[in-house]
Each structure stands twice: as C-alpha cells, then as structure tokens.
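Left out: one protein chain. Kept in place: all the others.
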Amino acid sequence: MNLQIAALLAQDGLTNGAIYALLALALVLVFAVTRVVFVPQGEFVAFGALSLAALQNGAVPKTIWLLLAMAVIATILELVALARRRAAARAYMLAVAGWLVAPALVAALLWFAAPLKLALGWQVCLAILSVTAIGPLLYRIAIQPVAQGSVLVLLIVAVAVHFVLGGMGLLFFGAEGSRTPAFTDAMYQLGGINVSGQSLYVYGVSALAIGGLYWAFSQTLYGKALMATAFNRVGARLVGISPNFAGALTLTVAAALGAFSGVLIGPITTVYYDSGFLVGLKGFVGAIIGGLVSYPLAAAGALLIGLIESYASFWASQYKEVIVFTLIIPVLLWRSLKTRHHEEDQ
Amino acid sequence: MSAGAPRSAFVRRWPVWATLAALAVAPAVVPQFYVTLLNYIGLYSLVALGLMLLTGVAGQTSFGQAAFVGVGAYATAILTTMFGWSPWLTLLIGLLATAAIAMMLGFVTLRMSGHFLPLATIAWGISLFYLFGTLPNLGGFTGLTGIPALSIFGFELRQERHFYYLIWAIALAALWGTHNLLDSRLGRAVRALKGSLTMAEAFGVDGAKLKSIVFLYAALLACVSGWLYAHLQRFVNPTPFSLTASIEYLFMAVVGGAGNVWGAVIGATLITLLKEVLQDFLPKLLGQTGQFEVIVFGILIVVLLQRAPDGLTPLVQRLLPRRRPADPAPAPALAHRAVAAATGRPLLEVLDATKEFGGLVAVNNLSFELRQGEILGLIGPNGAGKSTMFNLISGLLPLTRGNVRFNGETISGLAPYHIAARGLARTFQHVKLIGQMSVLDNVALGAFLRTRSGVAKACLKLDGDDEARVRYLAAQQIRRVGLGAQLHDAAGSLPLGKQRVVEIARALAADPALLLLDEPAAGLRYAEKQELANLLRQLQGEGMSILLVEHDMDFVMGLTHRLVVMDFGQKLAEGLPADIQRNPAVREAYLGAA
Partner (left out) sequence: MKSVRLLVALTALACSASALADINVGVTLSTTGPAASLGIPEKNTFELLPTTIAGQKVNWIILDDASDTTRAVTNTRKLIAENKVDVILGSTITPNSLAMVDVAAEAETPMISMAASARIIDPANPKTKWIFKTPQNDSLMADAIVGHMKAHGVKTLGYVGFNDAYGEGWLGEMKRATAAAGITIAAEEKYNRSDASVTGQVLKLIAANADAVLIAASGTPAATPHKELKARGYKGKIYQTHGVANADFIRVVGADGNGSFLPSGPMLVYEQLPDSNPIKKVAADYVGKYEAKFGQRSTFGGHAWDAAMLLQRAVPEALKKGQPGTREFRAALRDGLEGVKEAVGTHGVYTMTATDHLGFDSRARVMLQIVDGKWVLEK
C-alpha cells in the first residue's frame, strides 16, 4: 500500500464515516429523548434517496400512500384518546389539523409537484419533506403507546417497525437500487487526490449537524429540557414539556436527518430499499461508542467505523464485515467500562 | 411445592398434562405439515428458552443467539460429512465448541452494560455469520449437503414424524430443567441480575460469574437446537444463522414473555404459526403474494407489544387455574454461624475511611469501631455520607483511602460477595426487592451462601433437600418479622414500610454476624417500630451485632448502645446516646434542626 492508496482509502472512509455520523446523531437524539434504539433510522435514509430518484423520473414517491394511511390511523388514535379525556372541542380541531390535514397537505404537494420535474434543489426539499412527515406519525402510532415500556420492549418495537418499513420500501421502490444526481459536479485536486464536490457537501453537512445539535442540546433551554424528558418523564411534564410532543418532535428531526443523509449519499453510491439497515447499524455502532449521549463522540465513533471499513475492504475484502464487527467489540468494552451506569435502568 | 396432596397437585397441573398428552399423540393425528411446524416450534423453543432466561429473566439482551445455533449445526455438519463421525459424538464436540466460544464472548461482552451489550452481541453475531460463509471448508455461502440422518439404536430418524419425538423429548427436558433452575437457589439469583445486581452481590452472588453461567446455558441450548436442525434439514448454509434469525428468536422470547418457561414455547409457536397464517391468508386477502407478509408481521408484533408489553405468558396464565402455593413444610435447620456472646471485642473497624467522587468528598477520614454484640447507631443530617459509608463497608463502593476491617481481617477491596461470605448482611435505603417474586423467594435469596447446589443439581431437581431447608428457614424469618401472612405475596405489592421489613428478614436469612440496617424504621407506624425495636433487641441478645443508620431519633436513642454522628462526611461526635443528645455540636448540626 503506497501513500496515495492510503490517502484514497482515508478519504473513502471519511465520506462513509460522515454518513454514519449523521445517522449516529439521529440515533443519539432519539435515544436521549425517547429511550428507543431507533433501528428504522436507516429506512429514512433509503426512503429519502429513493423518493428523490422517483421525483427525478417525474413519478410521485409511493411513500405518500404510507403517509396518508398513517395520518388516518394517527388521527383516529388521537381522537379516541381525546374522547376518553373528554377534551375540549378545540383540541379535536387541533388534532385533525396536526395529524390529518398537515400530512395530507404534504402528500398533495408531492402529488402535484412531482410531474413538474422541478429543479434539483426543490426536488431535494420535496423528498426530505415527504420522509420527514412520516417521523411524527411513526412516533404517534408505534412508539407512543409503549413509551413507558422497558428499553427492551421499545427496542423490539423498533425492530418490528424496521421490518414494516423495510417491507414497504421493497413494495414502493422495488428491489433494485437507484442513484440520484450530484448537487455539484465540481472536482477539486487536493494533494494529488480528486475530491468531489459532493463529498465536501457530505463533510460540511455532517459537521454542521453535529455542531448544530450540540449547540441546541447543550446551550438552549428547550434543548436541555428535551434531554431531561429522557431521564424524567414526570419531571418534564411538570416543567411544561409533553413527553409525547418531545418524542414526536425528535422523530421529526431524526426523519429529516435521515432523509437528508439519503439525498446526500444518493449521488455517491447506489441506494437500495434495504441499504439503510447496515448503514444504520454502523451509525448505531458510532452512536454507542459515543455512549448514546455525546454528539461529538458519536461522530468520532462513526468516522472510526468508516475508516476501519475502508482499510479492511482493501486488505481483506472477504473478511471485511468480520474485521469491522470484531474490532468494535474491544472498543465497546472499553467504552462500557469507562461509562458509569445506573443498573436500575430497565 | 411438594407439600400439597399428590392427587390435587396432579389435577391442578392439568394444563401441563394436557399439553404433554397433545404433544405425545400429535404426530399420529395431525397432518404431515403440522408435524413439520411442530418440529420447528420445538427447535425454536429451545433457543427461545435460553433467551427467555438470558434476556427475559437476567436482562442480558442477546442479538447473537442464532450464531450459537450455527456453531452447533456447523460442528456436526462438517464432522459428519467430511470425517464421517457419529452425530452423537459431534453433538458433544459442538457443545464443547459452543462452550469455548461462549466463554470467550461472554468474558468480553458480559462485562458490558446498558446498550453496549446488545450491540456487542450484534457485532459478534454478524462476525460469526460471515465467518460461516467465508472460512475455507465450511461450504461457503452456498452450503453443505449430505448431512446424515440421526439414528438411535440403529433406527434411522429419516421421517419427520420420528424426528419429532427426539426434538420434543429434548425440548421438554430443557423446559423441565429450566423450570427447575428458575425455581432454585441460582434461579432466585438470576432473577436478581436484572435491576438488582447490587443487592444480589451483597448476598454473596458473584454477578459476573452468574451472568456467564446463564449466557453459557442459553448458548448450549441454542447449540443443541442447531445440531437438531442440521440433521433435520440435512443441509446447512449461513442464512439460518444470520442476524435476522437472531432477531426472530428475540421476538419469540419477548412475545412469549419471561414469566414462565412455557413462554418460550408460546412465543415460538406464535411467531411460527403467524408466518404460516400470513403466508396462507394474505394472498387471498390482497390478491398478491409475497411482499406483504413481512409488513403485516411487523405491524402485528408492534400491536401485540402495545397490548401486552410483558408478552403473552401473563395473559395465558390469567386463563389458567391459579394455585396458591403451600407454606414450606418444616425441614431441618441449615448450619448456623457460631457467634460468640457479647465480648466487647471490636468486630468492625473503620480506619480513616475516605471516599471521593470526583472533587466531592463524601466521606472524609472517618474512623469508628463496632464491638461484638452491640447495636451501634450511625446518624447525621441528610447528605452526611451515612449511606456512602454503608456502601464502603459492604464493598459496593471502593474506598479512595483508608481501611475497613472485619473480625480482624481487612475487607476493603474485596468484592461485595466476598464480604457477604464473611458474615455481613445489609438492607438498603432504597428498598431493593425483586417486585414480581414472592416474599418467600426474596427472603430465600438471602440464604444464597448457605447452600451450594449448582446448575446441574438445580436442573435435575436434586437440590430438593437444600431447597426445603432454605424455604422453611425463609418462612421462619418472615414470620419472625411479622409478615407470615404475606409469605406468597409478590414483594412489590407490599407497602414500602413492610418491604423494608422484608429486607430485614432477607438479611437475617443470610445468618450474619453483623447486620447493617439502612433506615429500617422509615415508613413504619409507631407500633410497628416498637416491634422492630424488640426484634433487634432480641437479635442482639442472641449475639448479633448491628450497625444502624436511622433518622428517627426516638427509635435510635432507645435502641442503640452507642452512636456515631456524621456531618459533611466527617465524624462529629461519638458516644453514648445520652451524651450525644447533650453534645452542643450535634445539637447545632442536626438535632437542633429537627
């Protein structure tokens, strides 16, 4: 291996690591607020990229049918809950507006805008919007009813949701993958290595997201309060934060991050309906290395995974997954021993 | 258990007998394909059973169980096809290989906590899956064919109907063994691993070792399932040992629920049948095949867990006749620790104990001693460091500096379970009982160190004698603290004050030389406090030494022989209760405020 190959591999590892980092951030966020290890995060990535690919062809992403179905279910659940509480009439109207009308508007927007073949930037926005809208609905339907459950039950629910979304992905987008156009075709020379503009986008967005989330959750009052819901749901309610609202909001952000990751990697690699799982898993590893609480550490962990993977695929491609997943075990052990834990966390 | 009349016990267990009878005649009466399904259910039940114990009861989530199934399957596949060895020999080798791998993996991964553990299991689960596919001579991802059929005494189990009996004989044996294990000395300790590890360690349970034992047990069950799988399919490739398969096993364990060994069978049955039903009905419903099954499957799992987060077993149990267990029958007493009468000799010596958390000094250069046979009170305002001191003595926290000696021997630095073995038993300020377990079982856990039965004895129910003694002893201690009527109630259902008293009974069951009580009277009514005080006096009269942390001054003053007063982690005063009451520094720091 000469220096140039080493540099190329490092660049490749960093690009993948940056994507893992974006997923890791979303996972840390979701876990911190809801205690859910959000396995289906990867599906948002796939949905984001494949929705954009559909829009590129002037087709309506079929996810809008999922969106509409979920909106109807969420509205019914919400109305039943309100009726049980004998809520005021205004609450019903708000529920319908939030859970039914808003997603329906998103679906309608996509329905009308898709055939217009708008400029890439607009299509990217539409693709992200359509996936983002699924986030809160998913929380309301799948997670909110078990929000008080043990971490294990939440994890199993998340895995089941991953199965559902994965199956839907196959149904909506087919088994074959797609690539989407790059945001920019620019190429830069950096020490004898070609660096694509797209990968610079990936680095930039990842860094921005890390910084932004770090700022939001450690510097702003609302962010800190959101974090508090994870540890103390009753306490959060007392200071005026509804855990349900916090959960729905978090999944909205996670879905948006996921979809955005999707449109970012769409031009770099082929995305399949089931691409998300392994990408998500590696992001998860990064997140865990960060102890599921620290954004910068999670990002560092994700970059590490990307680098290991890149070099492993050069040295022994046959054993790549074995190497990646075996090497992280000692890292996990080290992190686990460094983390003081509360045993009564169940 | 053994106390009820045999006939009525038989009758009360009709659901079990009915299930066994149904299983026995099934192959003769049900259509061929149901035998196939029952075979798979048996195989999956074995794995789910291990997971139920490991994840459901012990709280150690494993996403890697399918890999152990793979080890069992590959061991026999390779050795029988390439070397022509007997499958029965390869079972043994598979078990040994699994044990070796599980010990290695367990050694590394079981030290992890929280989310590190499930992720680590995912990691090695994936690694092993790819190793099955990529290591040379394992048949690659394509697979190994030509695995021979099993034969028993020359009779070849080629037909599924015959194989069925082998699978279910093994599965039922595993169910019986695991049921016994859960109902044993180790079983009580395993139940404590999830959420009550510190408590268990304070009663002599080596948590890390016990976790490895459970992990190994689950891995071996998975290995046996894999061995059976290989000879049933007579073909192996890596697919059935993937992460997806592990996830499915976990589904089975969680959907089944952890309350009862039959939960594993219920979970395996439900998941297996659900897939069949979906495969048959969805095409009729939707007019299309294939792609909807996994979606509907996932939705149903979500709905199920929303409706029954504890799994199906509790729901099934509600439908079945409930039997109130009999009170333990009298049994010979367990060996008792010889304690000298009150000698005044120092039993516990704390020398310059210091504990720092980061920059915070919780206990600062504290020294005091407790003499053989006395009741010593440790008092101080909130946050004075009393409970920290307790944890330093019982080994829950390591000392930053200083020394603790018990019976002349330095115990600081020892693990809590080693300290417990030397005759210390404690209660906790925040009650640590296993809520779903009966008061009797909770107290019996206290006697963990007084009997020695291991896994094998427990599974085979050879620990009956020891168990009868422990249960009778536990019942006696519970009656002694005045909770005889609540023997079989779930500990979590008692009011908090009574739970504290259960903790005392549990500590007594350990037969300690020194009893450490952390606010035992909190939450008790006046009369109950009087009873407690009488009990402690009585114990002291029998030669027990007691260290007491308490807020209730009347209780302390009337009961203790001497007092140590702590404030800001330091010793403020020490002396007779009457002197302490007059001490101006104490009055200012503590009593004055009260």
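Observations
A and B are the chain letters, set down in written order, and residue numbers restart from 1 in every chain.
Assume a residue touches a chain if its C-beta (ideal position, glycine included) is under 8 Å from a C-beta of that chain, and two chains touch if they have at least 3 such contacts.
Because the structure is a prediction, the values reported are computed rather than measured.
Residue-wise, the contact with the chain that is not shown comes from A:Y272, picked out of A:F38, A:F183 or A:Y272. Contact with the chain that does not appear here is found for just one residue of B:R234, B:K432 or B:K529, B:R234.
The chain omitted from view is touched by exactly one of A:S150, A:S310 or A:T326, namely A:S310. By the touch rule set out above, subunit B reaches the unshown chain at residues 15, 18-19, 22, 30-34, 36-37, 40, 130, 133-134, 140-143, 145-146, 158, 160, 233-235, 237, 239-240, 244, 269-270, 273, 276-277, 279-281, 283-284, 289-291, 293-294. Contact between subunit A and the absent chain runs through residues 5, 8-9, 12, 15-16, 19, 167, 170, 174-179, 265, 268-270, 272, 274-275, 277-279, 309-315, 317-318, 320-321.
In the analysis below, only the chains that are shown with their structure count from here on.
Note on chain placement: the centre of subunit A and the centre of subunit B lie 36 Å apart, centres being C-alpha means. For subunit A in complex with subunit B, the residues that touch the partner chain are 31, 37, 142, 145-146, 149-153, 155-157, 159-164, 166-168, 170-171, 281, 284-285, 288, 292, 318-319, 321-322, 325-326, 328-330, 332-333, 335-337, 339, 341, 343-346. Residues of subunit B touching subunit A in their complex: 55, 59, 61, 108-109, 111-120, 122-124, 126-127, 130-131, 134, 194-198, 247, 250-251, 254, 291-295, 297-299, 301-302, 305-306, 309.
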